[in-house]
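Take a look at the following structure, please.
With one protein chain held back, the other chains of the complex are shown just where they sit.
Let's turn to chain A:
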Amino acid sequence: MPVYNFKKMAPVPSASDFVDIVLTRTQRKTPTVVHPGYKITRIRSFYMRKIKFTQQTISDRLTAMLADFPRLSDIHPFYSDLCNTLYDRDHYKLALGQINTAKQLVDAVARDMIRMVKYGDSLYRCKCLKRAALGRMCTILKRQKASLSYLEEVRKHMSRLPALDPNTRTLLMCGLPNVGKSSFMNKITRANVDVQPYAFTTKSLFVGHTDYKYLRWQVIDTPGILDHSLEQRNTIEMQAITALAHLTCSVLYFMDISEQCGYTIEQQCNLFRSIQPLFANKQLVVVINKIDAQPWETLEADRKKLIEDLLEESGPNTTMLKMSNVSEEGVSQVKNEACEKLLAARVDSRVSGNKVDSVMNRLQVVYPTARDGVTRDAFIPESVKKEKELGAKKPKKSRKGYAPTVDDSDDEADDTPPESDDEMIGDDGVSTRKKTARELMWENGGPGVWAPDYREQYDLADPEWRFDAIPQILDGKNIADYVDPDIDDRLRLLEEEEDQLAAEYDAANMQRMDDDDSLDEMEKAQVSEIRDRVKIARAHKERPGGRNRPALPREIRGRVKDMHDSDAKLKASAIEKRMDKYGVDTGAMLERGRKRERDDPREIRRRKRDAEMEDAAPATNEDEEMEDGRGKSKGAIKRARKEREQSVKRASSQARSHSRPREPSQMGLKDDDMAKVAKKVEKQGQFRWHGGAGEGDHTKAVHLVKWMNTGKKRNGTHYCR
């Protein structure tokens, strides 16, 4: 079942906008830089792409437009006729046809021009052809100005049409202008149609929805119809006629018996007769309106007769009902009658149609027959029976705390008495209905004050434990970390393992004791000491991260006092002490160390320097004191001496720079002469590309190229095409 919703059609741009959209898109979505130096195939494909892309864009957009607009032959005849009256079918078809032709023309232009570009032999020629192609396509689009603007208007109007479903249950009001159709519409739906005391207030179809028997009913308000021939009818009236002609519905023909609308009853009857062919196969209700102004009973006899004759003519299915929008008399009756008639007719048509057979064939209704005379009632427990007898009226469940519903609105007053009855039953001991948590909550102060105690429901080995307090932290540990459902099993396993290990250890001990029996007390002590030290040594060795640096050779280790200062020397006494512990003779060792120290060249140099200083210092001191010692204070002399000593020290000290590595460029060269030779060779090698110029003559290419940056810069004059 198609849904007639014309709101989703995309807006149709005007012709000039269309051209802008297409050209902008081409400019944005295709490459823009090409140079005459490119290979000609590349230039050609650059421009062919532009042409093809433009054509594709136009074609896509026009195709989408054609797909969006409904084809009048495909939609429901009601809508097709409505479109005809509102937009003129021929005009509509022509517009769409022209759009289609334009699409084909654009395709043809693109095809031709691409063929020409294939023979282009220069950038200029290709560019001219592209320009011509785009221009011709845009011209074709511009010619569609009228069609496009017409289609846009149609689209806007269509999207504002009421969402009317031609196949659903529908009530349709018709009649002369100003007889009260729209007022009735406002009475039974929420459509909020404009009601005014002049003719043709309603100028188009209006849709509202009402409810009857839990079904949704579509109510359509039509503009008033005048009594003249079909050719003379205008667009507004034709909409009403279209709706009448094509919708399967229940028709309410409104008659104003007070004649306030400006038309006599006779005229109204004539209109009825003239549009009667449209009422065929519809459920017709003639509504006698405005009985507040002119009651039916007091109507003149001849006029009454006119209406009654009309009803007789129209056949037995026509119902006449009287109502008034002002006094609201008979409004719902009219609605119900119309709905009822249509519903009956719809069901009837379903049953009488040929589709029903296929359903009925598959239906089979079976009634079970009694197998024997035994009655098999539902099983009701004794307790329930007893309770039923006692509490004749069923204890009502408390509705307190729930959202109020319609059911308990009348019981609001006696909300508490049933509860008290319930209590009494409980006291008797016959019925022990447990109070629900909700009831308890309301008794104890409502939500937020009282909450059920879930500890009551704990299932523990001893029910007395239920209310015991459980600490969160015990012995500085969070007990939640130690909660383990299998803790008993694990403990048992652990204990078993421990027992086993203990037994093994004992057995091993017993055996060793047996071995050591041959030793005496002294030996045993020594053995145990040795074993302890071995143990310590092993532990020390295996200690992780104990030493993370290269081991020093033994000769150095022997001399070193602490590990951090490898230059520091052990005192002879310390060596003796350590070595004695191991029972090693230290005499030769110390002698060797001393000899090494004496022969060390650094040590010899140091000694020599010290000796020189010793020699020099007293001499100068004496001279100084001799010369100018008298006139100076004691502190000044002291300061001067200190300074002197330091200057001597500085003079004799050696600069660190002697050990600095050589310049990287001279690495691998023996000496300065070698370095000079190397430099000369290098220069000779570079002569070929530097020429005779030195470093000062080196140049760098300019960034600003003159021919690229002078002259006027406008769109398209340079190499950007």
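In this section, a contact is a pair of C-beta atoms (placed from the backbone, for glycine too) under 8 Å apart; a residue touches a chain by one contact, two chains touch by 3 or more; residues count from 1.
Methods note: contacts and distances are computed from a predicted model.
**Q** When you check the chain that is not on display against UniProt, which of "Small ribosomal subunit protein mS23", "Amino-acid N-acetyltransferas-like protein subunit Mak10", "Vacuolar fusion protein CCZ1" or "Ribosome biogenesis protein NSA2 homolog" does it turn out to be?
**A** The UniProt record for the chain left out of view names it "Ribosome biogenesis protein NSA2 homolog".
**Q** Going by the contact rule already stated, which one of A:Y87, A:F206 or A:Y263 would touch the omitted chain in the full complex?
**A** The missing chain is touched by A:F206.
**Q** With the missing chain put back, one of A:R49, A:H157, A:R233 or A:H246 would touch it. Which one?
**A** For the chain that is not drawn, the touching residue is A:H157.
**Q** Sort through A:D88, A:D112, A:E152 or A:D292 and give me the one touching the missing partner chain.
**A** Residue touching the absent chain, from the options given: A:D112.
**Q** Residue by residue, what part of chain A touches the chain that was omitted?
**A** 112-113, 115-116, 118-119, 121, 125, 128-129, 132-133, 136, 157, 159-162, 191, 194, 203-207, 714-715
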